[in-house]
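A single protein chain has been removed from this complex, and every other one stays in its place.
Here the chain labels run A and B in written order, and each chain numbers its own residues starting at 1.
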Amino acid sequence: MNRPVQDRPPHGGLHARLVVERPAFRLDVELEVAAGEVVALLGPNGAGKTTVLRALAGLTGLTGGSITLDGRPLHTLPTEHRRIGMVFQDYLLFPHLSALDNVAFGPRSDGASKAEARRTAGELLERVGLAEYAAVRPGRLSGGQAQRVALARALAVRPRLLLLDEPLAALDAHTRLEIRAQLRRHLADFDGATVLVTHDPLEAMVLADRLIVVEHGSVVQQGTSAEVARRPRTDYVARLVGLNLHRGHGDGAHVKVGELLLSASDHVEGPAFVAFAPAAVALYRSRPDGSPRNLWRARIDGIERHGDNVRVHLDGPITASADVTPAAVADLDLSPGQEIWAAVKATETHAYPA
Amino acid sequence: MSRDLSRWTAALALTLAAVSGCGSGGNAATSTPAPAAGGNARELTVFAAASLTGAFTELGEAFEAAHPGVSVKFNFGSSATLAQQIIQGAPADVFAAASPATMKTVTDASLAAAPTVFARNRLRIAVPADNPAGVDELEDLADPEVKVALCAAQVPCGAAAVKALEAAGLKVTPVTLEQDVKATLTKVELGEVDAALVYATDVLASGGEVKGIDFPEADKAINDYPVAALAKAPAGPQAQRFVDLILSQQGKDVLTEAGFQTP
């Protein structure tokens, strides 16, 4: 999945700067996607993710910027000449055509004969494991099957750019796992650039080589899954990857967040982020002694179940979440409004420049 | 449209008459007579052929002036349609038809007696004011180059046209057989046809847009207009008074002015 970056052909892949201006909304995003690379656009609702896809597809006009695919300008072409494969969130399979004819639609539009287009479509349906559904109308396909037909249909135009809009969102939890694994395989086989839009971080991390986080129409963070997961740069990303995130000022071994001075495992100077996992936070009824750690007095704001554990929301010099076991809740007799001590080891506190 | 409307009002009037009839029936000693029985009805309904519109409207006003408090209502339309309405029970007082044949359907139904012919209408050739085909006699209508409109044989002006052409021994192939004389005249006014056979009254009514040409065979196809007070006239004797007005010298003057011949 993670292809070496040096495999990238010169000028290959997608280079785009997309500016779309609308009343009360402005999208300004730069995208670089190598051939064979899968990039996930991650962001909250209304961030402009789908607009990015629509702009790449030519379905939404650009106010400014440009799009280059494999060295050729794309933004001057109408949608039908862009040769892109797009999988829509609800698939948009043509209801009046069979699965086979849905997949054959692209090759037919490209001028292939009916027989030729159907042969191509048949092969693709076989690749996605739906050969025996060729004659079935979309209305009679299950969600997972429809998703795979939609993917086959998009691949049938032999695109150099594949766009996937929330490809798994319409599926139930069980089907999603299975289809995600299959989709991952198909994306690995695809040698063009892929841009995937999702609001599910897990989906993004499993399917993509690189994440681009979009908020309010701009890119706020990008990098590999690991980088983004370890070093979130916005509250939204921190929430997605499940980390406590604070912005402060570093002076070497310490980062000052508000009144609180936190020691970190990293050395950082100037504006900095501090991140730590909720599971790294330990709670005490009375002030603990011992190994060097970051310690502060906090007030319990709320307690809720979180998977097998219990998440405790803390107020105080900094707001933070702590994940503790149900047993610990019982032992410590935790309740909202209570004052307690919170501690995080310096080795589990990550600091990085803001 | 207006025909439908008048049919509705006729039906409504019928209902009202029935209701008031019932009311007075149970109370025969009262001094106010029911409209059907009285001689001083407030309303007089005249069903008349469409070609009489101008002349009758004028005579209606004269009648109202002579009989204060009486209002005359007209239902102008195709004679055949009016006759059908009368046979179906429309509350009309006077019927003036454009042909004796249509009047006969009403007298046959014993709804009127002794109709009197009060006017005659004569056919003329109508041509557009600029007369593009250069028509000046009936024979010109037989020229295949000349586009001719006639009334359909089912309506009086069509029947008259057939008679006139037969009398002249001419075979004319029209491009259209119109549903009534006004529609025929419209085709001439718009210049869609080069000539048509219409009534003298219609040529007169069209103003300067259409030129009328007389032809001798028209004498063989004179249209008689009979009028009769109806047997079940809700307005009673008033109906005959209106018929008398039409037959009077005043009536003749108005009809002559409109292009009719009077007996």
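Methods note: a contact is a pair of C-beta atoms (placed from the backbone, for glycine too) under 8 Å apart; a residue touches a chain by one contact, two chains touch by 3 or more.
The criterion applied here is as follows: contacts and distances are computed from a predicted model.
Which choice in "Dimethylamine monooxygenase subunit DmmA family protein", "Molybdenum transport system permease", "Phospholipid-binding lipoprotein MlaA" or "L-serine dehydratase" gives the name that UniProt lists for the one chain left out?
Spelling it out: the chain absent from the display is recorded in UniProt as "Molybdenum transport system permease".
Touching the hidden chain in the complete assembly: which of A:A57, A:V149 or A:I212 does that?
Considering all chains, including the one not shown, the answer is A:A57.
Among B:V135, B:A149 or B:A164, exactly one should touch the missing chain; which is it?
Only one of B:V135, B:A149 or B:A164 touches the chain omitted from view, namely B:A149.
Out of A:D28, A:D70 or A:D110, which residue would touch the omitted chain in the full complex?
Of these options, the touching residue for the absent chain is A:D110.
From the listed residues B:T116, B:T186 or B:Q240, report the one that touches the chain absent from this view.
Final answer for the missing-chain contact: B:T186.
Taking the full complex into account, what residues of subunit B touch the chain not shown?
Contacting residues on subunit B, toward the hidden partner: 1, 78, 80-81, 84, 147, 149, 152, 154-155, 174-179, 183, 186-187, 190-192.
When the complex is taken as a whole, what residues of subunit A touch the one chain not shown?
57-59, 78-86, 88, 92, 94-97, 105-106, 108-110, 132-133, 136, 139-143, 146, 153-154, 156-157, 163
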